[in-house]
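Below is a structure I'd like to ask you about.
Omission of a single protein chain aside, the complex is shown with its protein chains in their original locations.
Chain naming follows the written order as A, B and C, and within any one chain the residues start at number 1.
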Amino acid sequence: MIPKNVHFEQRLRDSFLSQPMMALIGAKLTRVEPGIVDVELPFSVSLTQHNGFLHGGTVATLGDTAAGYAAFSLIPADSDILTVEFKINYLAPAIGDRVVAQGRVIRNGRTLIVSQADLFAIEGEDRKLVATMIATMMCMHGKS
Amino acid sequence: MIPKNVHFEQRLRDSFLSQPMMALIGAKLTRVEPGIVDVELPFSVSLTQHNGFLHGGTVATLGDTAAGYAAFSLIPADSDILTVEFKINYLAPAIGDRVVAQGRVIRNGRTLIVSQADLFAIEGEDRKLVATMIATMMCMHGKS
Amino acid sequence: MIPKNVHFEQRLRDSFLSQPMMALIGAKLTRVEPGIVDVELPFSVSLTQHNGFLHGGTVATLGDTAAGYAAFSLIPADSDILTVEFKINYLAPAIGDRVVAQGRVIRNGRTLIVSQADLFAIEGEDRKLVATMIATMMCMHGKS
Partner (left out) sequence: MIPKNVHFEQRLRDSFLSQPMMALIGAKLTRVEPGIVDVELPFSVSLTQHNGFLHGGTVATLGDTAAGYAAFSLIPADSDILTVEFKINYLAPAIGDRVVAQGRVIRNGRTLIVSQADLFAIEGEDRKLVATMIATMMCMHGKS
């Protein structure tokens, strides 16, 4: 997929760093390619629910971020991305050293962009799919 | 709806207090009735995205919590609740003094419980629907 | 909600009648109000799955139709409606004399309209909620 903004990576990394919520949970942007974005989160007890697993809402936050930035990588410089809706299925408990969300665009429309994010828990050499998400994003033209 | 555990409210409030993630974001449990649970979150800059609105993932976290505890209020004392999946639609930017998530059970099955959560942004006297969620919960019998 | 086309009801009923799929399954348009549309389907063995219940896909077809026309009732005369996505939860087997899908708009945006549809199985005096759907619709301006 071809980005409409040649400076998409810098713009995306700046945007990520300007999100207080990402700092609060300790998420990091790793891979940034046209239509593909990975976000990583080291495990922290402060992000868990009552049973010691990462909170489902935190997992969803990561997925939404990876799916949204995958879309953001493709839009024009003078536009912004908005999450219209998403659906997430939890497939296994999110426990391990860290969680990685891999977002990729599956439909790159002018107004609507659809992304899928797969979320993996990583423990040493092991990598387990813990959730999958499909998200609809809206490109707000002229609203950067 | 009739709770299967007469001490459901105490168990639910204890469970909520044991969630580090709820403490981290500053969420509070307000209403607890059989099949109906409200969760409230005072607005905080640390929970926002790059545009100053509450992060969509935080909104989803609140909705998942209200929807999940609405289901939790109805299950037997020796069981636990797991989120199978949810879908959320964002209807307006989440900005204001606080956000309230109202979860209610719409199908109370033995194994699967379906809840809906409506999320409102409150600013002074104004109350605006900012998101709605449908969630599927699983009752894990004998796994309290 | 205020329709942008004063002739919305006639346009909507004409559109419904022009859908071969609605004729094939025998669905009928009943209530048409701004932002609210009911569609009804008499039970027929030809629409069932292997266990004698109405096929889940048929239930989804009805829900999509009621949700979509609820949105269609509100758009300008020179525009059309497209289903972006929907999610449906099946709550009970769809069996009875007929199924009624009640669609209503919950967010009436300029480009995106979000509807919810509740589906009821009717048997004599009994009415049972068998499914619920949330759908995102897109208004295609200037594409009637």
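Keep in mind that, in the parts below, a contact is a pair of C-beta atoms (placed from the backbone, for glycine too) under 8 Å apart; a residue touches a chain by one contact, two chains touch by 3 or more.
Keep in mind the model is a prediction, meaning the values are calculated, not measured.
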Which of B:36, B:84 or B:122 touches the missing chain? It is B:84
In the full complex, which residues of chain A touch the absent chain?
87, 89, 91-92, 106-107, 114, 116, 129, 132, 134, 136
For chain C, the residues touching the chain missing from this view
15, 18-21, 23-24, 45-51, 55-58, 60-62, 64-65, 68, 80, 82-90
Write the list of chain B residues that the hidden chain touches.
84-85, 87, 111-112, 114, 134, 136, 138
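Throughout what follows, only the chains that are shown with their structure count from here on.
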Over half of interface residue numbers shared between chain A and chain C means same, under half means different, so which is it?
same
Most distant chain from chain A by Cα centroid:
C
Whole-Å distance, C-alpha centre of chain B to that of chain C, is 29
Specify, in ascending order, the residues of chain B that touch 2 or more different other chains.
87, 89
